[in-house]
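Note that one protein chain of the assembly has been removed; the remaining protein chains are unaltered in position.
Labels run A, B and C following the written order; every chain starts at residue 1.
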Amino acid sequence: MKLRSAVWKTLGNEKREGKLSRVVNAALVTLIATNVLAVILGTVHSVELRFGRLLYAFEVFSVAAFTIEYLLRLWACAEDVRYNRAFVGRLRYAITPMAIIDLAAIAPFYFAGFGGLDLRYLRALRLMRIVAVLKVGRYMHALHVVKSVLHVKREELLLTGAVMGLLLIIASAVMYQVEHEAQPEQFPDIPSTMWWAVATLTTVGYGDVYPVTTAGRIVTAAVAILGIGFFALPTGILGAGFIEEIQRTKAQRRCPHCGELIDQ
Amino acid sequence: MKLRSAVWKTLGNEKREGKLSRVVNAALVTLIATNVLAVILGTVHSVELRFGRLLYAFEVFSVAAFTIEYLLRLWACAEDVRYNRAFVGRLRYAITPMAIIDLAAIAPFYFAGFGGLDLRYLRALRLMRIVAVLKVGRYMHALHVVKSVLHVKREELLLTGAVMGLLLIIASAVMYQVEHEAQPEQFPDIPSTMWWAVATLTTVGYGDVYPVTTAGRIVTAAVAILGIGFFALPTGILGAGFIEEIQRTKAQRRCPHCGELIDQ
Amino acid sequence: MKLRSAVWKTLGNEKREGKLSRVVNAALVTLIATNVLAVILGTVHSVELRFGRLLYAFEVFSVAAFTIEYLLRLWACAEDVRYNRAFVGRLRYAITPMAIIDLAAIAPFYFAGFGGLDLRYLRALRLMRIVAVLKVGRYMHALHVVKSVLHVKREELLLTGAVMGLLLIIASAVMYQVEHEAQPEQFPDIPSTMWWAVATLTTVGYGDVYPVTTAGRIVTAAVAILGIGFFALPTGILGAGFIEEIQRTKAQRRCPHCGELIDQ
Partner (left out) sequence: MKLRSAVWKTLGNEKREGKLSRVVNAALVTLIATNVLAVILGTVHSVELRFGRLLYAFEVFSVAAFTIEYLLRLWACAEDVRYNRAFVGRLRYAITPMAIIDLAAIAPFYFAGFGGLDLRYLRALRLMRIVAVLKVGRYMHALHVVKSVLHVKREELLLTGAVMGLLLIIASAVMYQVEHEAQPEQFPDIPSTMWWAVATLTTVGYGDVYPVTTAGRIVTAAVAILGIGFFALPTGILGAGFIEEIQRTKAQRRCPHCGELIDQ
């Protein structure tokens, strides 16, 4: 099983120590990025007309490469202590998020469309492999900091989100009351009014729906000003989180062997 | 009065220690959420046509449940030391914000509309009971931090709000002067011009009202750039507040009995 | 000169210790607020039609009161050590910003319009007296903190503003190049294109001017994303300023006599 071990080290090794592993992973990431670009350009009518056949050929080649990669991973994953049982282990690997994304990127090609939706776009999710590559190297620390802050502050952020949701419902109910009669087309019911509430709270303000009555404008002013709070609160929370993280990091030291942080 | 005590412990107990209390409260919160959803969906014409009678039946059931709950609370509140006098105590309970919201959620059903407004939407306020439920459990700390920061920084935030209000008035008066002649329909008077000022200061920018003269555009540019300050100031204030809170919390310890923070 | 001293203590005393001083100042602030409200409502056509004469009478009364107040201040200011010379001292008082605003609030009434502009709106500036009143009392500390932070960070904020101005010019010049031919009406020259640049950099986005060419959209995307930086930079600067201020305040103590902060 020397070959299987070599394949796993090349493809699945998260440390990516070997030179071959780096080359293979760089090639894969390049292929993913090119393929996503091809899918995006393929939707442009003029490009499709001129390069349609070329794009299809590249599509077949990419899916073939991704399929081989997926099968190799599924075969070689048994090398890993977490998945080292012939069937149960491989099944456990197959249901990891990364493996599901890998499958989702190739499956639509074989089953051709599903419910009218072109699932090839799921392939864009594979771009996250780029993030996985960034994990190794200089961006690891930054990624670690951002993830850690989001994790520590998840309760405050969720609470802000929940209050925002509550405000969205109350604002929509009030707005429906005051604007429905003046603009029955724009504010036909509460769910439709939520569209206005989202555009106002996030300060996007497309301008397709806006109040015309004085009462409606006063409600909008209140919602827009509260909308500022929904920029200020998460920003303040995250800002404090980043500072805490910095102070916590200073009170730690790095392991001289793996470079990871150790609490003292 | 054993029954009354049990009812109060189940309904009004803010610690929610008993299993029965948790089940009853979860059921009530679910009923509130479902009822709000029903009221929202009831405004959609197609839903009303098909499920109108079902929604009305659910409405009657909900209001009945809320009425029983309200009366039980009013009866059992005498168990609490704060409200333990037959009439005066119950009156004192009835005028707490939570009790007023509870009453507002059921009263409109009995008095059917009032001044053309459908007051059923007040029921959305009962969703705040969800926040009350969150108080217990893991979100208590996050809620405590956010409330504490908003409380400590209330003066800075109010001041920012007051300056924003002042700027809104001055900007509207200036804008009315420079744009009224060019666009008498869009800027007919100062109160109407405030609508433009709010949309610009909060950077929502619907696009229903905007200046066309050079002077008006220069005023708008100044207001929009100052608008950035009205994001930056509260955000900076809240950010500093969250950091202060963290440092204050570190200098405190938790009471081993109730889990609340004690200053040292 | 006992009367003059009493008038100065009542009107001009910034500490506002006496009861009479508080009553007079509260009355003045109320009159200013009511007058500004009257001027604002006076621009509404329907209000003007029905209450025009009442509003004019109130206008005459207000200006009379403000004129008496201004003359009293000018007469009594000689009590102050800074202005205690018969003519030069009073002139020095008359050119303080507050005195100029006070004069600007009444002068337009006597000289009736000037160059087509209704200068009565300058009166809105007198609302700043409300801020002056806030100075005394509980908001003094918050005002002090915000002013101090803005002062300490003025260089960073000005620099951000300068870079924003530079970006505005460059973005407008580039945008004019790429969009002028496609939309000569919307982007006729660089100064007009700056209107688009302001609306985009501040993320207001009214939607009256937007690019239609691919090149123009790419430039807009770059400007809008840089626009986020112009929220993030001043916010970060102010946030750090507020924290510094808190830490600096902790290392200070308050004078037991005047309540002001003293560096140690």
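Operating definition for what follows: a contact is a pair of C-beta atoms (placed from the backbone, for glycine too) under 8 Å apart; a residue touches a chain by one contact, two chains touch by 3 or more.
Predicted model, so just to flag it, every value in this text is computed and none were measured.
Novice: Using the touch definition from the header, name the shown chains in contact with the chain that isn't displayed.
Specialist: Among the chains that are shown, those touched by the missing chain are A, B, C.
Novice: For the chain that's not shown, point to the residue among A:Val145, A:Leu158 or A:Ala222 touching it.
Specialist: A:Val145
Novice: Considering the whole complex, which of C:Thr10, C:Ser62 or C:Thr160 touches the chain not shown?
Specialist: The one listed residue touching the chain not shown is C:Thr160.
Novice: Suppose we count only contacts with the excluded chain; which residues of subunit A make the list?
Specialist: 36, 39-41, 43-45, 117-118, 121, 124-125, 127-128, 130-131, 134, 138-139, 141-143, 145-146, 149, 164, 194-195, 198-199, 202-208, 230-231, 234-235, 237-243, 245-246
Novice: For subunit C, enumerate the residues touching the unshown chain of the complex.
Specialist: The list for subunit C reads 155-156, 158-160, 162-163, 166, 169-170, 172-174, 176-177, 188-191, 200, 203-207, 210, 217, 220-221, 224-225, 227-229, 231-233, 235-237, 239-240, 243-244.
Novice: Could you please point out the subunit B residues that touch the chain left off the display?
Specialist: Counting over the whole complex, subunit B touches the hidden chain at residues 203, 205-207, 235-236, 239.
Here is the rule we use: only the chains that are shown with their structure count from here on.
Novice: What topology does the chain touch graph have (line, ring, star, complete, other)?
Specialist: Per interface graph, the chains form a complete graph.
Novice: If I compare contact pairs by residue number, which of B-C or A-C overlaps with A-B on over half of them?
Specialist: Looking at which residue pairs coincide with A-B, the repeat is B-C.
Novice: Going by C-alpha centroids, which chain is farthest from subunit C? Tell me that one.
Specialist: A
Novice: Subunit C and subunit B are one sequence twice: same or different residues at the contact, by the over-half rule?
Specialist: Under half shared, hence different.
Novice: Can you pull out the residues of subunit C that are in contact with at least two other chains?
Specialist: Within subunit C, residues 203, 205-207, 235, 239 contact more than one other chain.
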